[in-house]
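Selected chains only, in their assembly positions.
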Amino acid sequence: MEFTVYLAGQIHDNWREELKRKAKDKGLPLNFVGPQENHDQSDSIGEDILGKQPNQLYRDDTASSINNLRTQLLMEKSDLVIALFGDQYRQWNTAMDAGMAIAYQKPLIIIRPESLIHPLKELSNRANVTVETVDQALDAIAYIFR
Amino acid sequence: MEFTVYLAGQIHDNWREELKRKAKDKGLPLNFVGPQENHDQSDSIGEDILGKQPNQLYRDDTASSINNLRTQLLMEKSDLVIALFGDQYRQWNTAMDAGMAIAYQKPLIIIRPESLIHPLKELSNRANVTVETVDQALDAIAYIFR
Amino acid sequence: MEFTVYLAGQIHDNWREELKRKAKDKGLPLNFVGPQENHDQSDSIGEDILGKQPNQLYRDDTASSINNLRTQLLMEKSDLVIALFGDQYRQWNTAMDAGMAIAYQKPLIIIRPESLIHPLKELSNRANVTVETVDQALDAIAYIFR
Amino acid sequence: MEFTVYLAGQIHDNWREELKRKAKDKGLPLNFVGPQENHDQSDSIGEDILGKQPNQLYRDDTASSINNLRTQLLMEKSDLVIALFGDQYRQWNTAMDAGMAIAYQKPLIIIRPESLIHPLKELSNRANVTVETVDQALDAIAYIFR
């Protein structure tokens, strides 16, 4: 039995690569999907496809419409969602993704540093599990296969 | 026909009071519900009910469990959700509430300043309507009754 | 027992007024809701609330976002949907509303002239009842109360 | 990961063939399904199976019942819906299909010429993405795999 895992969260560092590599090292039968990780492309994809927009608002709106198409399709295909929050970014789309996972009753693991306990407390309480590191998230998934 | 509106968002200023007053001035038949607006109570409600917790993590987790009970019940009762984002706070639970409203196909209006266009772009794209002021949000609702 | 009826369809003549008057004459305990019937307002509501848009596309998109907010809320509140199609307009949003009513398993009555039998055949087949006149639609509803 | 795409829209030209060929050229792992593209067969299938019907209305209704059987099954199997609207036809069943995709929260891309911005504005606003060409629709899907 293989699971598909949606990796929600910021796209400013390589946490997904680290997580995928560690999952492979542990031999976990997981497929990973997630948002566009090329930040520039994620911002420009609307104009890349639909052409120059009249202002920043509509540049952003067309980009997000294509990002949301991607997320909606891939999250529907996923068995589990991991949402990572970091100190630096506001990541409201990550919190939206997490809220949607909760509403659809998809299992949800949150990764966040200790410093974010307070601002994430309602999200953590509704998630299945909240951890601080990628390794802990993978340990929780590894437990499903044991 | 009266509607119940859930007012998601930060609880650090009196935007809800302003919105309720203006709705009343416009004669809109709306009932408003929302999170606990007393910030201290919102943080302490877990310990107020369940007693002193062993650390900050569990103080926060018990508080959020009761805040989530409230939100889950009141949002289920609501016909429409307004989520306000401001510059100052991270408001991840607001984004979670908005994500859940989207997943449940509840109509959603987002209020946010122009400065937040970019970080909220995916949420705005999935909301029904995104505006910048309380007045605009009420105008959108007033239109339903016209 | 009173029912709420959503009246989907074109807003270029006064068929809704005729239907409401006839329902009243028949003593049917119905509340009617529907889209904005002031055509100019329906087209300008986006700019009325959100201000001048940079082009026609976005003028239309902001208007439709507020029209959809209205429809989503009022259709959710409705027990029954009547969708009227006429010869003159393309009324794709009417067909979309009808498709959504079918998907949500809300009872649906279609009113269309004989000349539209062929282009509406798939929609008619999925609706509960297809009739040619407002009177026939009300007769079908009156039957529920007999 | 392969996706199945339902191609809703008119069946009077070969836009589906063009789209399938271009998808293949781009190496996109997509399976395509859609309505019966043989227009005569789509109109006669009711009588082909159930025999001569007493009039045009019932000829159309039996044909549409079998077309709807096909659509209902294939759309349920699909991960994504593309709906193409052209200038020439009323395509109300396309708008119905799009409405059902929205209600089922299936990702939806609309292709329509610039001339149809206004009459399709409510549908476009509810779709994930609206584009003008087959190439743009495929670019949006290609982005999901990048």
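Assorted remarks:
Labels for the chains are A, B, C and D, by order of writing; each one numbers its residues from 1.
Convention: contacts are C-beta pairs under 8 Å (C-beta built on N, C-alpha and C of every residue); 3 or more make two chains touch, one makes a residue touch a chain.
Remember, it's a predicted structure, so these values are computed and weren't measured experimentally.
Displayed in place are 4 chains, all sharing one sequence; the entire complex defined by the structure file totals 8 copies.
Everything that follows uses one rule, which is that only the chains that are shown with their structure count from here on.
Comparing the contact residues of subunit A and subunit D by number shows a mostly separate set, under half of all numbers used being common to the two copies.
Remark: rotation between subunit B and subunit C after Cα superposition is 90° (nearest 5). Chain centres here are Cα averages; for subunit A and subunit D they lie 31 Å apart. Taking each chain's centre as the mean of its C-alpha atoms, subunit C lies 23 Å from subunit D. A separation of 39 Å divides the Cα centre of subunit A from that of subunit C.
Among the residues of subunit D, those touching two or more other chains are numbered 105. Residue ranges on subunit C touching subunit D, taken from their complex, read 56-57, 60-61, 63-65, 67-68, 71, 85, 89-100, 102-104, 117-126. Remark: subunit B residues 1, 3, 79-80, 105, 107, 109, 128-129, 131, 136, 139-140, 143-144, 146 touch subunit C in the complex. The touching residues of subunit C, when paired with subunit B in their complex, are 4, 31, 33, 36, 38, 41, 45, 48-50, 65-66, 68-70, 72-74, 76-77.
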